[in-house]
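Right, I'll just put the structure down here and ask away after.
And then chain A:
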Amino acid sequence: MKKLFLTAAAASLLAVTGASAQTKVGVLLPYSGTYAALGNEITLGFNMALEEAGRTGEFELVKEDTEAKPPVGLAKARKLVLEDEVDVIMGLVSSGVLGAVRDFVDGAEVPLIVANAGNDEATGEACSPYITRVSFSNGQVSRPMGEWLAEQGVKTAYTLAPDYAAGHQMVDAFSQKFTEGGGEVVGGEFTPFGQTSDFGPYLTNAKSSGAEALFVFYAGGEAISFVKQYGSFDLKEDLPLYGSGFVTSPLYVAAEGDAAVGVIASLHYVPTVDNELNTKFVETYKAAQDKAPSEFTIQGYDAAKALMAAIDSGASDRASIAEALRGLTFDSPRGPVEIDAATNNIVQDVYIYETVKEGDGLTQKVLGKIEAVRDEPNGCQLD
Partner candidate 1 sequence: MLDVHNLSKAFGGLQVTRNVSFKLEQGERRVILGPNGAGKTTLFNLLVGELKPTAGDILVGGTSISGMSVSQRSRMGLSRSYQKNNLFEDLTVRENLTLAAAAAQGKIAWLVKDSFRDRGVKEAVEEAAELVSLTDLLDTPVKAASYGNRRQLEVGIALATRPKLLLMDEPTSGVGPSMIEGFHRLLKSLPEELTVLIIEHDMDLAFDVADRITVLNFGEVVFEGTPDETRGNPVVRDIYLGDWQQDA
Partner candidate 2 sequence: MFHQTPTRSIVLVFALVALALYAIYGGYFAREIVVEIAILAILAISIDVVAGFGGMVSLCHGAIMGVSAYTYGILTAKLGYPALPSAVAAIGAAAVFGTVVGWITARTTGIYFIMATLAFGQMAYTVIFKSRWLGGDDGMGGLPRFDFDWAGIAMNKSLPFALYALLLVLLCYVAAAWVMRSAFGRTLCGIHSNEPRMRAIGVSTIIHRARAMGFSGLLAGVAGIIAGQHIQYISPELLFWTVSGEALIVVILGGLGTLIGPMIGAIAFVLLKHELSGYTDHWHIVVGLVLIATVLAGGRGLYGQIEHWMTRRKARGAAQNA
C-alpha cells in the first residue's frame, strides 16, 4: 500500500515537472481547402515522430486551419502567438501563407519550423533567425532536375506551372540549371492557379513547340488533372514529362494511375529511398495507414525530430529554440540533413526518381541522387 502510494506520488511529481517543461507548439496548417490533405499528412508525420520517441506528453499542440489562404494564415499565426502564447509554430503548406506570416513571426520573435512551403526568399533575402525550414526550397528541388536533364543530353524543353510564386520559382530554378548545362527552354506558360481544369490547350501548345522534353510543376488536385490529361494525349513518346517531384507525389500518384508511369521527377524524399531509417519509417507508417508515406509525411516527421533535438540541446524558450535549430544536423529517413547555419534552410539529398509499375500499384524507382543540395545565401544575412 505504502509502496503504491509512493509510486503514485512519484508519478504525479513526474507529471508536474513534465507539465512545467511542456512545450507549446502551434500547428499552422491547412485542414480545409485545396491543401487539406497535405495538412493532414504533415500532422500525421509530426505525431508519428513524437509517438516513436514516446514524448507526446512533452508537447502541447494547438492546431489552427489556415485554409491555405494567406490572410487567414496570418490571422491564425497572430492568434497562436498572442492568445495561445505558443513557444514555437510548426507548419505552413503554401508559399503564399509563409510570405504573409513572415514579417509577423520575425517581428514577434517566435520560432517557425516550416514543414512545407518552399518559397526561396523565406530562406533567402527575406530570411530570419526565427524561420527554419525542414522541408525544401523551390529552387533546391528543381535545380537538380535541370542539371540532370541537361546531362542526359536533352537539348530543348518546354515548361508549364501554375501562375503563383512557387510555380515561377520552380520553373526559374529548373531553367537556369538546364540552360547552364547546355539546354534551351524553347517556351513555356503559367496557367491560372487553381482555376485551370482543362490543360488540353496548354498541352497542345507544348506539343507544337517541338521541344524534346516537358518540365512541369503542379501539386494537389492540379497535379492529378495534369498528369491524367498528359497521359490521355499520348505524348510520352514525343514529349516525355519531367517534373518537380510533387507532380507525381506518392500522396496522389494512385489517383493519377497509369498516366504517371514513366514520369521522371526530382524530390527530396520518396518512400523507396534505400537506408535503414527509411525502411523502418515506411514500415511503421504502412502498418498504421495502409499506404506508403509521402514527402509531406517526412516533412512533418522531421519537424518534430528537429524540435526535439533543439529541446534536448537545452532550449526552453522562443529565443533558445530558434538558436538551437540553427546548424542542427541529424539523420532522417530521407538521408543526412543539416539546417544551414547561413540561411536556416535544410541541406539535403535530392533524388531523381521515375514512377514505375509494381504489381497493381505504382512505386518510385530512384534513378539518381544529388547529395547535400545547399541553397546559396541569396542575400540572406542571419546575423
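We adopt the following convention: a residue touches a chain if its C-beta (ideal position, glycine included) is under 8 Å from a C-beta of that chain, and two chains touch if they have at least 3 such contacts; residues count from 1.
Quick note on selection: all candidates are chains of the complex that A comes from, given by their letters.
Remember, it's a predicted structure, so these values are computed and weren't measured experimentally.
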item: Complex partner of chain A (touching, any copy) among 1 or 2; value: 2
item: Contacting residues of chain A [partner candidate 2, same complex]; value: 31-32, 36, 65, 69-71, 74-75, 78-79, 82-83, 95-96, 99-100, 103, 163-165, 192-195
